[in-house]
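Of the protein chains in this complex, all but one are displayed in their positions.
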Amino acid sequence: MNLKPETLSKIYEVITHYPVKRSATLPLLHLIQEEVGYIPEDAITWIAAKLELEPINVYEVVTFYPMFRRQPIGRRHIKVCRTLSCALLGGYKTCETFEKEFNTHRGEVSPDGEVTVDFVECLASCGTAPVVLIDDELHEKVDCVKAKQIADQIKAEAKKR
Amino acid sequence: MPAPEQRRIIFQHIDEPGYSNDLACYVKHGGYEVLKQALTRQPQELIDEVKKSGLRGRGGAGFPCGVKWGLVDRKSGKPIYLIVNADESEPGTFKDRYIIHQDPHQLIEGTMISCFANNVQQAYIYIRGEFPHGARILETALAEARAAGFVGQNICGTNYSCDIFVHRGAGAYICGEETGLIESLEGKRANPRIKPPYFPAVLGLYQCPTIVNNVETLCHVKYIAEHGGEAFAKIGTPNNTGTRVFCVSGHVQRPGYYEFPAGTITLGQLLNEVCGGPLPGRTFKAVIPGGSSAKILRFGERFKGKRKVGADLVDYDWGVEDVPMDFDSLGMIGTMGGSGGVIVMDDSVNMVEALANINAFYSHESCGQCTPCREGSLWMKKITTRMVHGQARAEDAALLKGVADQIPGRTICAFGEACSWPTQSFIAKFGDEFKQYPETKKTKAADSRVLV
Partner (left out) sequence: MSAPVAKPADLVTVNIDGKEIAVPKGTNVIEAARLVNVDVPHYCYHPKLSVVGNCRMCLIEMGMPAVDPATKAPIIDPATGKQKINWIPRPQIGCGTNVSPGLHVKTTSPMVKDAREGVMEFLLINHPLDCPICDQAGECKLQEQSTGYGRGYSRFIEQKNVKPKRTQLGPRVVLDDERCILCSRCIRFSKEVAKDDVLGFIDRGSYSTLTCYPGKELKNNYSLNTVDICPVGALTSTDFRFKMRVWFLKQTNSIDTETSVGANTVVWSREGVIYRITPRRNDAVNDTWMADSGRVLYKQVQAADRLTAVQINGNDSALDIAVNTAAELFKAAPGAVAVVGSGRSSVEEQFLTKQLAAALKAAVVLVSRVGEGDGLLVSADRNPNVRGALVTGLISALPSSQPTGLAADIDAGKVRVVVAINEDLAAAGLTAAQLTKVSVVYLGTHKNATSDAAKVVIPTLTVFEKSGAFVNQQFRLQKFLKAIPAVAGATDDLVVLARLVAAAGGATVAGDLAGVWKSLAAAVPALGAVTFANLPETGLLLDAAPFAALPFAEGATLHFKPTAKA
């Protein structure tokens, strides 16, 4: 695994947070996913070796937690909340708007490679429903109109690049 | 009777203009003075204050915090751990988010006081993966606190040391269950443990005695350390002491977070006065008062019986609006206070579709370890999804109830109750809608709201 030195130093540091190495499985997966964008095949064996585990132990964890993805995603990750409060305020329409704007389906990478739209479970901001988590930014009260605005902005940023 | 005023103790500085989440601001407002004071006292004193306060957990179970601390095995010789449960994932709940993002030092101070009281040298904050900013904010706050001597070695110049590390989850609601959280912290799949024998107070993290407390609960500990358990117990109502942060979402004019002394505000006051009532042209139909795991209430229902007020047994005859928002009253009428997440549905909502949404959540979040929850939650989801998108049969209501009745009480953890109570209560309270659904769905408008 070819990781950046900063990532590696963070990895070594975080392992020291726990008396049992195995606890560092989730932090290491997060760090690798932050750098690479997803969890590549060799990350699992690399982590297993580093934490003195069997690859199956890491593989079990990667597939249990939905935030870890095994495939690359679009440049931007749009997570729309699908749980009750957001759905009651139109969350499904919000998700559809994003899908339509980028000509994609949830779970896939859009044709232009710019976004992946995912429908996720409660993001704990139900008071400002519908909510959308785009990369690390939480967007609140995202109805269809606002969704389109956000989509336009993403496309504008993409053009600039 | 008009609704009481909010009493923002925990949320005192949330959304306050000019208040920032850094250490300087916190200290300016008197931050960490309570910790300094607490360090001069005997740890057992602090535990006694918490016991006196009657503080009940704010994560959903409402288990008395003092009792939980009292169960910790202090004779084993093993290190005692404290874990902050910042995995806020109960649908309808959004209070810990604000504490973490806007007032993290309050949490850190509350945590340190609790650690000191319980002779803990190592604490972890398990924060859900979907709060990436929150995790960064906490890391920054902890670094500040360490630099200032409030966390880490020799706290405030005493010989007490305790460090806190942030540990990010990755998208599993079951990590909110204390033993599931512990398993996740150990780097495994978040499968809750069987109790007995794996009570966290005895065999928790790394098989050592462990305390798992909710974010808001630990913030209340700070207040108790400052003002004493008796003072805390005076807030709220007997056995339901202190303030609660209610999170209202769904079909109200002013959804959001509101902090009130427990039991001093009724559901009606909260929804109608504080939150402005239903949306224009709509009427309230149903409300889930304690996070989606709580049993639903139907507006128009009445609850009658006798309850203890002080030393007397008093009659009560309540409509949904009359129910006081506290653990015991809500428990008495067949639902629960839970996490304080109030989800409101108006007459535009079809209950079958709402249940389908909830069932999809639970079946997705089930860890899959034990048979009834794993298979039952998915079966209920398949039934309700089929009813909405496929063929709905009149007998599906009875089938749903039959399936749901086989889950609670038979599972390893409370997720069994959490996934089956919605179905049981929806069918119990809105059974007519379920039976009529095969017909009603035929006349649904093409652009009607989709819930699943």
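Per-chain residue numbering starts at 1, and chain names A and B are given in the order in which the chains are listed.
Here is the rule we use: a residue touches a chain if its C-beta (ideal position, glycine included) is under 8 Å from a C-beta of that chain, and two chains touch if they have at least 3 such contacts.
Bear in mind that the values here come from a model prediction, so they are computed numbers and not experimental data.
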| item | value |
| --- | --- |
| Touching the absent chain when the full complex is considered, from B:Arg386, B:Lys435 or B:Arg449 | B:Arg386 |
| Selected from A:Pro55, A:Pro72 or A:Gly107 as touching the chain missing from the view | A:Pro55 |
| Interface residues of chain A (partner: the chain not displayed) | 44, 54-57, 59-60, 63-64 |
| Touch residues of chain B, complete complex, unshown partner | 172, 189, 194, 196-197, 363-372, 374-379, 382-383, 386, 399, 402-403, 406-407, 409-412 |
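Just so it is clear, only the chains that are shown with their structure count from here on.
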| item | value |
| --- | --- |
| Geometric centre distance via CA averages, chain B-chain A, whole Å | 25 |
| Footprint of chain A on chain B - complex, ascending | 88-94, 96-97, 128-133, 165, 167-173, 184-190, 206, 247-251, 255-257, 292, 341, 343, 345, 349, 354, 357-358, 360-361, 364-365, 367, 449-452 |
| Touch list for chain A against partner chain B, complex | 17-27, 29-30, 51, 57, 60-61, 64-68, 79, 82-85, 87-90, 92-93, 120-129, 133, 136, 138 |
